[in-house]
Every structure is written in C-alpha cells, then in structure tokens.
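Before we start, here is the structure in question, set down as structure tokens.
Heads up, one of the protein chains got dropped from this complex, but the rest are sitting where they should.
Here is subunit A:
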Amino acid sequence: MLSALAASLGTEIVFARHMPDGYIPVGLLDNDRDALKGKHPDMVVLNDRPWNVETPAHLLDDAITPADKMFIRNNGIVPESIDVKKWTLTIKGESAKTVKTYTLADLKTKFKVHTYQLTLECGGNGRAGYYPATSGNQWTQGGISCAEWTGVRLRDLLEDAGIKDDAVYIGYYGQDIHPSREPGKVVISRGVPIKKALEDETLVAWAMNGQDIPVVHGYPLRLVVGGWPASVSGKWLHTIAIRNKVHDGPKMTGKSYKVPKEPVEPGVDPPEDQFRIIESMPVKSVITYPKSGAMIDNGRTLALRGHAWAGDLEVKELHVSIDFGATWQKATLQAPKNRLAWQHWTAEIRFPQKGYYEVWARATDTGGVSQPMVMPQWNPEGYINNSCHRIAVKIV
C-alpha cells in the first residue's frame, strides 16, 4: 500500500537507515511529500493530505517503538524549511512573568536533560470500531506509539520564565502549514492544564530514541505529554503560552478532542456547550504477537505478547480469553520503564480442540477500570475507543 502510494506521488521510499544520523538533505523543499521516507512498507495510509498513517498491531511488537513503525497524525502540512540554527522556543502568555526565548543550544546546555519512554496515542485511535460511523480518519488499532524522548522538562522552562498565580493552562504553537496554505493561519494549537504541564515527564524534546526527531514527527522540537491524546504533544514547536484560562487555540474549541459531558445514545450529537475536553486516555492494550490469522497445529502452546497502557495511571492486570470472555487467563505483566510508559505482557495459551478462535486481551488499570469487550460509550467525534483488541486464530 505504501509503495503504491509512493509510486503515485512520483517519489522513492528511501529508508532512513541508509542516511547518516540527523541528516536533513540540503535543499529539501518538500518535507510533506517525503513524510513516508524511512517508514515500514506495511504502514497503512489512512490519508495523505494531511498525512494520517497507522501501524498494524503486529508491527507494534518492539518494546520501544522505532521511528519506522511510529504512526503519523498530521493536521496540516509539514514545514517546508527548517533552519535549526535559527530555531527558537519562546515562553510567553498572560500568565508568564517574563517572555523568554531559547535557541536549541540554550535548551540543550542550560537545563537538565531527561529521557522518558512515553505513550502517545491518537485521541481518535479505534474510531473505526464505532457504530454508527463517526467522521474523521478511520483509525483501527494503530494510532499508538511508545518511544524514548529526550529533552528538558517543560516545568524548568516555565519556572525560568516565571508562572503567575493565575496560570490555568499552557498552549503550544508549531510551524506546520495550514492545509489552505493561508500564511500565518494556525493549524492546531492545543495544550494541557498547568498541573499536567508541570509533571516530571512533560518534556520539550529534541530527540527520539537517541536521534534527532524525524521531520514528520516534529523535528527539531516537540512538546511531549505522555498518556494524553497525542494531539497535545505539539510538533515543530516554537512557542508555549502560559494561559490564564483554558487554552483556546484551533482544535481546543468546538467538538475537537471532546466527548459529551453526559453519556449519549449512539448517533446523538449534542450542542457544543455539552462537551468536555478529553484528558487522560483510557486503559487499553494490544496483541502484537502473533499477527491475526495464525493457523497453528493442534496441541501446540501459543506464546502471546503485547503491550498495555492506562493514560495517567498504570496497568494493574492483563487477562486473555479464547472463548469470548467466558473464561479469562491472567497474563504476566511487566512494570513500566517509567511513569507513562506502556507495559509489556506475555501469556501462554492452549486450545481445547481444532477450530476457529479469537484471542482477546483485556487490561485493567490501577483504579480497577477494565477495557470493555463491546463498543464503549459512543461519542459523536469517535474518540477514545478502548475496546479489547482481538486476533483470529485457527487450530488445524
């Protein structure tokens, strides 16, 4: 699918491993056209203007998501020129005591550097599972990643500028280009409450998995906020505003990244003032091995594995079922590498006889909340579908 698309674009897929680390070709004018450069050929393109590309579940098997298997959710066009020598980050806003501007060198040398593995999941991940269908990119399972991000704590920058007592929220601004190409029009500018902004793990990052952040994922600077909809992790970051009210940039308002305050019957779309902003993502898991469709000889044990995550919380338990939830078997679950990192799980299962089976995985968070097996609370924009992942298996 990816190679066919590349052919239609008239460009060649060049794998990143053939290029020196951090190398951005001189004279590269069309960063957007090159969005798939270095991506695994089995990534699934949901949309190419703007780029929305998801990772099939079995490609999420790595403990730390590599760049070639990281989903892309862009709202606009990738910046056309990126001059790292002139790149700056400005901290300002009604609730900033001073305005501060840093070069990339300032950030790398004047503040303590931290690395965390952070779960970034698209707020619309799982949208394809809603009925009635909701509008937007039809993500199945693959809008999820957990890479290692390196940078400085946003808290250190905000405190350097000074935070007024009336601070409520932060909002980011990036250099991406609006799909209408109207100069200066902001594509997406979201944010988080000041409490989340001040957490240890909230980073202003310049590296992913020990290398420069890939262009399509926000090079040279990205806000990274684990456990919340990935749209709050602003790419191509140039400004952070400390706000004295809930941030009101594009995609913070209307019904974007919001769900009804009160549960609604499937298909019911209430007015805008009856919606609330999604904060922590819900508990979820994925089966990364084997790939769905495995045919296995009768009598063999099947070793399963995958990951589980729970927004701001941790995953307490993971269970698997081969009989549509009639019985559940507890999996072995590892602790996260750090807070807000996904957790790896393994399980060995046996099948009682030949035939068709589905293997279901269900995570439970530290608050005792589990993934639903059925479609969860329907919402008009199709967000936060955390129903159990399942794969098909035949015993032959």
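Heads up, the rule we're going with is that a contact is a pair of C-beta atoms (placed from the backbone, for glycine too) under 8 Å apart; a residue touches a chain by one contact, two chains touch by 3 or more; residues count from 1.
The definition used in the following text is that contacts and distances are computed from a predicted model.
Enquirer: Assign the chain not included in the display its UniProt protein name, restricting the answer to "ABC transporter ATP-binding protein", "VWFA domain-containing protein", "Phenylalanine--tRNA ligase alpha subunit" or "Sulfite dehydrogenase (Cytochrome) subunit SorB".
Expert: Options "ABC transporter ATP-binding protein", "VWFA domain-containing protein", "Phenylalanine--tRNA ligase alpha subunit" or "Sulfite dehydrogenase (Cytochrome) subunit SorB" narrow down to "Sulfite dehydrogenase (Cytochrome) subunit SorB" for the missing chain.
Enquirer: May I ask which residue of A:48, A:106 or A:156 touches the chain that does not appear here?
Expert: Checking each option in A:48, A:106 or A:156, the one touching the absent chain turns out to be A:48.
Enquirer: May I ask which residue of A:90, A:244, A:292 or A:370 touches the chain that does not appear here?
Expert: A:292
Enquirer: Name, in rising order, the residues on subunit A that touch the hidden chain in the full complex.
Expert: Where subunit A meets the chain not shown: residues 8, 45-49, 129, 131-133, 135, 137-138, 179-180, 182, 290-296, 300, 302, 358, 373-375, 387, 390-392, 394.
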